[in-house]
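A single protein chain has been removed from this complex, and every other one stays in its place.
So that you can tell them apart, the chains are marked A and B in the order they are listed, and the count of residues begins at 1 in each.
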Amino acid sequence: MTAPLVTLTTDFGPRSPYVAAMKGALLAVNPAVQLIDLSHSLPPQDLQYCSWFLQSAVPYFPPGTLHVVVVDPGVGTGRDILLVELGGQRLLVPDNGCWTGLLRQASDRPRVFRVIERSLWHAQVSATFHGRDIFAPVAGHLSLGSPAERVGPEVKTWIDLQLPSACVKGDALDGEVVFIDDFGNLLSNVAGEEVRRSSIASITVGSHRVERLVRSYGEAPPGSVVALISSADTLEVAEVHGSAARRLGVTVGTPVRVLRRVPSDTIASAPP
Amino acid sequence: MTAPLVTLTTDFGPRSPYVAAMKGALLAVNPAVQLIDLSHSLPPQDLQYCSWFLQSAVPYFPPGTLHVVVVDPGVGTGRDILLVELGGQRLLVPDNGCWTGLLRQASDRPRVFRVIERSLWHAQVSATFHGRDIFAPVAGHLSLGSPAERVGPEVKTWIDLQLPSACVKGDALDGEVVFIDDFGNLLSNVAGEEVRRSSIASITVGSHRVERLVRSYGEAPPGSVVALISSADTLEVAEVHGSAARRLGVTVGTPVRVLRRVPSDTIASAPP
Partner (left out) sequence: MTAPLVTLTTDFGPRSPYVAAMKGALLAVNPAVQLIDLSHSLPPQDLQYCSWFLQSAVPYFPPGTLHVVVVDPGVGTGRDILLVELGGQRLLVPDNGCWTGLLRQASDRPRVFRVIERSLWHAQVSATFHGRDIFAPVAGHLSLGSPAERVGPEVKTWIDLQLPSACVKGDALDGEVVFIDDFGNLLSNVAGEEVRRSSIASITVGSHRVERLVRSYGEAPPGSVVALISSADTLEVAEVHGSAARRLGVTVGTPVRVLRRVPSDTIASAPP
């Protein structure tokens, strides 16, 4: 039998004892889980980053995986903690919208439970560290086979994050940079599908006009700023073997605009 | 049967091949352990940080866990390596006081062994990398069930780290900042218990007077500098949704002073 998979995602930072304490508290309830670190270096309290992170990673995990997510600026206030069942997987998250991106791209509907059953929590609960005192022990109990209903009542409403969306205005696709990875690649929210369907006249990020649309980084010489379809199937702007973020001075939220000549079904450089 | 839990804590840095080599050397002896990374980004050779780290994390792990700790400025000198049994768990540490904080808060007494039995070590031992050549293979053998006595003789003395302690002088509680987390929160060594028992007149960190004592970050508006009881049950100073360390220019060692009106049993904002 396979050990239950539990992943951990936090903004605690790479040298934090908080990550270690959470792992201990979880393993103390179920030492047989397989713990998988997703990241502990998410930008502090950045819910939009967390939302993108989860929608980029969670769908690839097998059914039955439990994802524990602690990006929690509201810790110790009245914010709820939720157990979400979605697509055969489960997430334990603060009710702050950090999973909105995942929900938007899901094909099925979630079941959501409010985590209130204190018998599953640590005996003492601090005001500032629910990751260790609530999330970790609850995750331990769930990994032992506790049904979702054990954590608390099912709920029908929760916080949604206001995520920027792209839109089509005549011959323009207007979006923005929603994620910058550690290579400095700029991922936008302009759908790859829209780009593939179009004959492109120009692509701009902020005031910078991108030189070429390519299929992959290797098609242009080092130092070129190119556009391509990202691994998330959205429009991406990258500097080949460099950092587009540094080169262009771009941050999350910078507008991205694609101008089309005429709508069409294919462009020469589109991926298959 | 559950795989034996072995945790790793080092100051080797996130991109270091040294962490990877240690993992290999440990798994070569026992490929069935469950390896848990606590952190590899501890500030280099900072024993006080390491001591705080361990006391904040180790107590949450289940009995039987083995913690391998390599923050080891004295590697290759005559410093000893110790196997410590404490609270049902074990630690493999350089004898440099990195576990002093853990010992001070423990309720039971440790059994300590000097690691000298070379048959458990790697065949060649380098002068600069005992993590790979001694700690890892010894941990592997211990995880296979070797009794503590196998590593070497029991000892009754070891290095203690000089940790700063807080003290009470009349109406003042005097301590200092002993740990700064990756959010920039300032954790002091002033006991939460003392704060809860007191009616607070003022709290200062260095020359900065803290505005309010709250129960959790969310009780004050973003940007406020607040005091609260930390998850380690000590006085903490934080900037809500910001970094108090950056805001106040504070480092570890900065004095923290709590002035009390009169001793009392409770304050309004104390955690339950």
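Going forward, contacts are C-beta pairs under 8 Å (C-beta built on N, C-alpha and C of every residue); 3 or more make two chains touch, one makes a residue touch a chain.
All of these numbers come straight from a predicted model, not from anything done at the bench.
Of A:37, A:154 or A:193, which residue touches the hidden chain?
Residue touching the absent chain, from the options given: A:37.
Which residue, B:75, B:173 or B:220, contacts the hidden chain when the whole complex is considered?
That would be B:75, which touches the missing chain.
Would you indicate which residue among A:65, A:128 or A:254 is in contact with the undisplayed chain?
Within the whole complex, the residue contacting the unshown chain is A:65.
Of the residues in subunit A, which ones touch the absent chain?
These residues touch the chain not displayed: 2-3, 5, 7, 9, 14, 34, 36-43, 52-54, 56-62, 64-65, 181-183, 215-219, 228-231, 233, 236, 241, 271.
Please identify, in ascending order, the residues of subunit B that touch the omitted chain?
12-25, 27-28, 31-32, 34-35, 37, 44-45, 73-77, 79, 126-129, 132-133
Here is the rule we use: only the chains that are shown with their structure count from here on.
Give, as an integer number of Å, the spacing between the C-alpha centres of subunit B and subunit A.
Centre separation, subunit A to subunit B: 31 Å.
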